[in-house]
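Only one structure is covered here, and it is reproduced in the block below.
Complex shown without one protein chain; remaining protein chains in place.
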Amino acid sequence: MDFSQQIAQYIVTGLTIGAIYAIVAMGFNIIHNATGIVNFAQCEFISLGGMFMYSLVVLFKVNLIISFFISTAGVALIGALIEIGPIRHARSKEIIVLIFLTIGLSEVLRGTAQEVWGTDNVGVPAFSGENPIHLLGGGTIVPQHIWIFAITVLVMLLLHYFFKKTLMGKAMRATAVNRRAAALAGISVNRMTLFSFAFSGALGAVAGIIIAPISTTSYDTGIMLGLKGFAAAILGGYGNFAGAILGGVILGLLESLGAGLVSSQYKDAIAFSVLLLVLFLKPTGIMGYGEAERV
Amino acid sequence: MNSLSKQKDIIGFGALAVIIIILPLFVESKYYFIVLNVIGLNTIVVVGLNLLIGFTGQISLGHAAFYGLGSYFSGVLTVNYGFPLWPAMLVGMLATGAVAYLIGYPSLKLQGHYLVMATLGFGIIINILMGELEQFTGGHDGLMGIPPLTMGGLAFDNDLKNFYLIWSFVFLCMLAARNLLNSRVGRALRAISGSEVAANSLGVNTADYKVKVFVLSAMFASISGSLYAHYITFISPSSYDFHYSIQVVTMVIVGGMGSLWGSLLGAGVLTYISEALHVAKQYHVIAYGVFLCLVLIFLPEGILIGIYNLFLKAKTKKHIMKADRH
Partner (left out) sequence: MKRKFLMIVAGALAVSFMLGSPLCYSAESIKIAGIFALSGRGAHIGTSQRDAVILAIDDVNQKGGINGRMLEMVMGDTESNPTKAVMALKKVLESQDVVAIIGPTLTGTAMAMRGFIEKEKIPTFMHSGGDVILKAPLDKKDPTSLPKWTFKSPYKAADAMGKICQYMSKHGIKNIGFLYSNEGFGKDGLKNVMVQAPKYGVTVVAQEAFQPKDIDITAQLTRINAKNVDGIIAWTVGPAMGIIAKNIKQLGIKAPLFECHGAGDPIFWKVAGTAGEGVMMPSTKIVVGDQLPDTDIQKKKILDYVKAYKEKFNHEPGTMVAYGADAAFIVIDAIKKAGPDRAKIRDAIENTKGYVGISGIYNISPQDHNGLSMKDIVMIKATKGSWTLLD
């Protein structure tokens, strides 16, 4: 394997990981735009997506496509329930209190998942086989990688269409810009917040489902992915959708190129150092603008 | 600061001193001592962190790194280089302060979630270094054989002696925090917490104060880390990952942001609860999460002020009811 082929492999790998980070980052962004908080339960959405998929496909032998939609809808429902219950009824709307409320909720969800599924990692079958595909520029992938890219792009397009073209999407964007003005214009802010949690749940689930055939899944698989997704969202500019994609891809590439070319021991340290450096130079992330609000 | 709250503080610190001195008479179990000691160690970190969060409104999710730096400076200097114990702790504290200054200076210009991520990332990098710089830190196997602290001929080598040592530091740190808050600087800090723009326009250099408080809170964490290393005598990177950072910020919020006594209560209640909930067997993670959610939903001002407010409300209700009857 010559050097250019190696580089090609690192880039393909980085893009795959980056795509997953981007979807997770999107989930963080949607809730942030609606409420201003960081939803740490996003991590659990990822794990739950993977575990639902495992239960349906492996344990109950349900058709793959049906399982995909049931799992996504299931986690979206959990996201909605989180909003209807604890988040809406929290006596304080202070952002920091709500952030730590999502950490508490995370613990509850993770503890419950551990009881339901146990602690072992489990595999989910690939969507269409595992025969390697050799790319033209060098580098090899499995069909699941194509699924990851395709689904990520599809999700991004759908989100774009939703937020730019549909009435509800526009209402959600209006709420993000100014809650009070949106409420005055007759938009139900509560409903928008509810939808944002459901959307984030669905996005987290999708990320968990499409990566599961490659990485396997477990009750706590989402912690690390969630953390990296958050980092990607911040890197791109928190709340910015194009930023999420950019942040995810950059972070993914940094990791795989860092591991491949510099040092696999320090790959996470390299990625986070670059993140810090970017923030010190551009305090609102690559594509962020204006003053971010205070916590 | 009026004389009434001054009086309250004197009563508070007096009571704390008395409790620290006589508590061991009533506690026999070594287990409860280690719980109390861990509460004490967490309290020191939380008091420092609360200065930052409560009075400047800035969140750090990187304090596990400062706690760890204290531990590792004490451990590495005494074990590998034969440093005397107390000077090693002092060096650790100063060095941690210097690191905090270097990272705090650019970081604290960041706002909101960007600061959260920056401190989180910093914490993760330091945690990775603890594992990788093996020739100094002992790597992932950890650093063992850290000697207990000594004073005169007395070695703090059991749970009881460490109880007195750790809680003396808790007392001193809380006293220092209280005096800081009542000083001119403290008033400036509270101004930042109120409104940064207003404070700036009044001529308070907010950026400067924020960095100073950040450095101070890092030094508190470092002291606690040193005490931990000399108490448990073994340290390894897994004690200083981001879970610990999240845990101490949770304690600040549960205790009450900006409340000195709330810090003590937050550290105490959460440390104890996470131990006590082991009676729920495998459900202890869920139980802890539920407890945390309930507190944050119903008592968002923190346990101390939350309960106090409820108490007040109940009292006024009674008064109103009485008045109605008359």
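Some observations on this one:
Order of writing sets the labels: A and B. Residues in every chain begin at 1.
Definition applied: a residue touches a chain if its C-beta (ideal position, glycine included) is under 8 Å from a C-beta of that chain, and two chains touch if they have at least 3 such contacts.
As the structure is a prediction and not an experimental result, all values here were calculated from the model.
Checked against the full complex, the candidates A:16, A:42 or A:175 give a single residue touching the omitted chain, namely A:16.
Those residues of chain A that touch the chain absent from the view are 1, 3, 6, 9-10, 13-14, 16-17, 20, 114, 118-123, 125, 130, 132, 140-142, 211, 214-216, 218, 220-221, 223-225, 255-257, 259-260, 264-265, 267-268. By the touch definition given at the top, chain B reaches the unshown chain through residues 29-31, 33-35, 38, 79, 131, 134, 139-142, 144-145, 159, 228, 232-236, 238-239, 273, 275-279, 282, 284-285, 291, 294-295, 298, 307, 310, 314.
In this section, only the chains that are shown with their structure count from here on.
Taking each chain's centre as the mean of its C-alpha atoms, chain A lies 32 Å from chain B.
On the chain B side of its complex with chain A, the touching residues are 53, 57-59, 106-107, 109-118, 120-122, 124-125, 128-129, 132, 196, 242, 246, 249-250, 253, 257, 282-290, 292-293, 296-301. Contacts from chain A toward chain B in the complex involve residues 32, 38, 86, 89-92, 94-97, 100-101, 103-112, 114-115, 227, 230-231, 234, 238, 265-266, 268-269, 272-273, 275-276, 279-280, 283-285, 291-295.
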